[in-house]
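What follows is a structure written as structure tokens; I'll ask about it next.
With one protein chain removed, the remaining protein chains of the complex are shown where they sit.
For reference, chains read A and B in written order, and residue numbers begin at 1 within each chain.
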Amino acid sequence: MSDFQTVIGLEVHAEFSTQSKMFCGCPVVDSTEAAPNSAVCEICTGMPGTLPVLNARAVEFAIRVALALDCEIANTSVFARKNYFYPDLPKGFQISQYSLPLAEHGHLTIETPDGEKDIRIRRVHLEEDTGRLLHRDGFSLIDFNRSGVPLLEIVSEPDIHSVEEVRAYATGLRSILRYLDVCSGDMEKGAIRFEANVSVRPLGSPQLGTRTEIKNLNSFRSMVRAVSHEVKRQTQLLCEGKEISQETLGWDVARGVTVSQRSKEEAHDYRYFPEPDLPPLYVDDTWIESIRESLPELPLARQKRLIVEHDLPPYQAGILTSEKEIADFFDAAVETGLAPPIKLAHWITGDLFSLLNQENIDLQQSKITPVALAELVSIVERGEINLTSGKTVLAEVFFTGRDPSKIIAKFSLDQVSDVEEIARLVSEVLNANPEQVSAYLAGKQPLFQWFFGQVMAAAKGRANPQILQEQLAAAFQQYQQSSAEE
Amino acid sequence: MTELSDLNLLEAAQALRSGMTTSQELTETCLARIEACDDAVQAFLALTPDLAMQQAKSADERILSWRKKSDEPLPLVCGIPLAVKDVLCLQDVPTTCGSRILEGFRPPYTATSVQRLIQAGSVILGKTNTDEFAMGSSTENSAYGPTHNPWKLERVPGGSSGGSAAAVAARMCFAALGTDTGGSVRQPASFCGVSGLKTSYGRVSRYGLIAYGSSLDTVGCLARNAADLQPIFTIMAGHDPLDSTCLVDPVPQVSLDQIELRGLRIGVPREYFIEGMQTEVETSVREAVGVYESLGAVVSEISLPHTDLAVPVYYLIAPAEASANLARFDGIRFGPRIEGADLLAEYLDTRGTLFGSEVKRRIMLGTYALSAGYYDAYYGQAQKVRTLIKADFEEAFQKVDLIACPVAPTTAFPIGQHGDDPLAMYLEDVFTLPANLAGVPGLSFPVGYDSDGLPIGMQLIAPHLAEASLLQATHAYQSTTAWHKEQPSL
Partner (left out) sequence: MGLSIEEVRHIADLARLRLTSDEERRYTEQLSAILEYAARLKAVDTSHIPPTATVLPLRAPLRPDVPRPSTPREHILSNAPQEKEGMFRVPPVLDTTS
């Protein structure tokens, strides 16, 4: 393996979350859920005589992404017809961009174990999505709900040299698309789709090896597995002195192998030519600049800022900034000034994330607000309730959206800090468990935690843990003394 | 009833306003005329009598209320029966493009140009015959049989809007819509002795026009004279948000009499008088130019030096665009399907069987011109030479206001004459193609008859968006001559 270098370029297709389609007024719907052909018209089903009219928001979204990737935006770009026959392509051609794309020459910075690295972006262009084929009872059925949804194609240069970099590039790009609020990023629904061009060459070789193209990778997992498999396959072939044939491959998820779909000889002749139904797309500098000004802080910059401003560990800052809504939540919670940022970060990446995972929902779908979290953390920090209670309250806020202080009042969750009360509970528990007391006194140290839990349970979780610990220790000491005296 | 069908559009509009007739009566007259003549002419592919009578009824109500309270303007086309070339979509009415691949197709929507006329109160009689997908100059390429020239039934009516031209010439309707991609309004108008306007590219919405060559396609109209064309044109023209290539420029509402012929500069391009053209055509065209001169116009010979390249340029660009435009005809969403062993077989058989031979020829030609390794030499080079042809017109219009020239080298030729020699057929289009390549408007109208009694047409060509000048100049000619009043004895 070490004698070879892997060279990978990625093509990413991102579906835009505009209200209407690229060239007609049909609404953009979730095509995995909507009734088939419920969001279609004569334009997006390619009826004879229909014509395309471009959606301004799709152009704006494309410019947002291109600017975030530091691309040069072409004031004038041209749509072209890409000709091929396929049942999900109603016109028999896809409106895309070819020789004059909207944007070129950008880059995406990724993090690698060796530090930051720029992956160059070759081009960013607009096109339309196709319909979907469903296979049923020995036939294929066509649903055109997805047909004409705006699609952005982002093509990288072959600057990616490992599977880890593939993952970093893909997640970084997905994160940016979500930050820019142009794409749901929902890979299960096909909102982002990947194609990888893979080749390997002997280390130090100036020439690129023969590349294969792996199509339709619709999850990070598939992509990583497919690329790993393909790199291994090609390396092995080269080691055996065999040739790699230029071909298009598909990823067989079930078998975990790449399978040939098309050889170079069968390659498509797409016969691109300028789309005569659409004059050139013109975007002026004023528009570009106004979009540039409206761009949000992007994930990497935000991560760096959190590290510097709040002294967060890079890994945690990375998690907090991977999704814009999480990062916004964190920033808003910090903004309240109620709780230390580092504590807020722990609560978010710890218990809040557990709740989100457990419920399998997005932050937006939960009821918790940044202010509520900050309030809760500040109450815990002041020692008014213990950590365990804090977690209970967090769950309550998460599900109901109620004010933490009110929850605490209502459920009388205020921590019991009354020493005498705690001492009473401790002696109750010890008296009830003489055998365990003996065992502990005989040297079975871990039982201390068990007793601690028993008392806390008796206190319904409300005992101030500090005082409990002291009282428990004091009680045992008393036992020891009395037994020594006896 | 023949008196009614002898009226021209403006006379009919006047008769409607004055209450001398009704739209229902006009419609019945046209339907009767179609009944009487169309077995011989075969101008229509589909008739819509029920729809027409219903539209006529509402038009009559509209005219009646207008007469009571005439502060709302009444469009001149209100209540006027029209025919529509079968490449324009009319909701729920069979639209075939003269092709078997669209047999039974009923569009779920109506073309903007047609819709605007319907909105203005026009009555749609039916869909007229065309060369399949408007590819042809004789209407012989229709899968549903040729249309016959009302002047001489064994002659072609020209094409591809041959059905529309024949219907107007045979007085089966007062005007008709056509389309012009390479001469398809002007040449049949010339062959049938009617007036036909090819609009500027971008002037009339193409939405609902089943595309042939998208960068060349224009919607036009045919009628008995220029004055009748004007109300149709002004209703159809103007911006349509559904067509990205339809211009927002306002359509001037001009009076046709408002032209000053004195000093009007008319250029006659020397490249349009070629060897092998019918002598009578040249004679009649030169005589018509003489009429303008006698009316005070300043006539000069000009040059459009790249004219002879228009045929190869057009026959690469139009087929290239057509090869993509016609990819959607695959038997999946509409039209018949030839079932086969698998999907590929169905594609191949449906398209191979249901497209006619001229359509297949052009799809092949266009596919080749765009294919890997040939793009630059053919399609790319054709686009560059197109720039030169367009520049020819731009330069000419620095010196002259209008260009006058023949429409076709000959009058209507016999059905079957060109048999299986496509190149010879293409070369017949040499005088009409350049205007499409340059996107400028043209108007063809009768200026004489040959010894066989067949009409001879001349075309005027104007700068982009100057349709008004064409209508005015033609109207001036028709005010002093009577060629346009001749009628075939049918």
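Keep in mind that, in the parts below, a residue touches a chain if its C-beta (ideal position, glycine included) is under 8 Å from a C-beta of that chain, and two chains touch if they have at least 3 such contacts.
Not measured: the values here are computed from a predicted model.
Note that the absent chain touches A, B when the full complex is taken as a whole. Touching the chain that is not shown, out of B:A46, B:L343 or B:L490: B:L343 (per the contact rule at the top). From the set B:S161, B:N325 or B:T367, the residue in touch with the chain omitted from the display is B:T367, counting the whole complex.
Considering A:L54, A:L295 or A:A332, the position touching the chain not shown turns out to be A:L54 (whole complex). The chain not shown here touches subunit B at positions 104-106, 108-109, 201-202, 215, 241, 244-245, 247, 309, 311-313, 315-316, 323, 327, 330-337, 340, 342-344, 346-349, 351-353, 355, 357, 360-361, 363-365, 367-368, 371, 377-378, 380-388, 390, 420, 422-423, 426, 437-439, 464. One chain is missing from the display, and on subunit A it is touched by residues 18-20, 25-28, 35-42, 45, 47, 53-59, 78-79, 84-89, 130, 133-136, 138-144, 215-216, 250, 261-262, 269, 271, 274, 276, 278-282.
Just so we're on the same page, only the chains that are shown with their structure count from here on.
Averaging Cα coordinates per chain places subunit A and subunit B 57 Å apart. Residues of subunit A touching subunit B in their complex: 42, 45-54, 81, 83, 85, 87, 90-93, 140, 142, 269, 271-273, 276-279.
Residues 88-89, 95, 97, 102, 105, 107-109, 111, 206-211, 213-215, 241-245, 320-321, 323-324, 326-330, 332-334, 343, 347, 367, 370-372, 375, 379 of subunit B are the ones that touch subunit A when the two sit in their complex.
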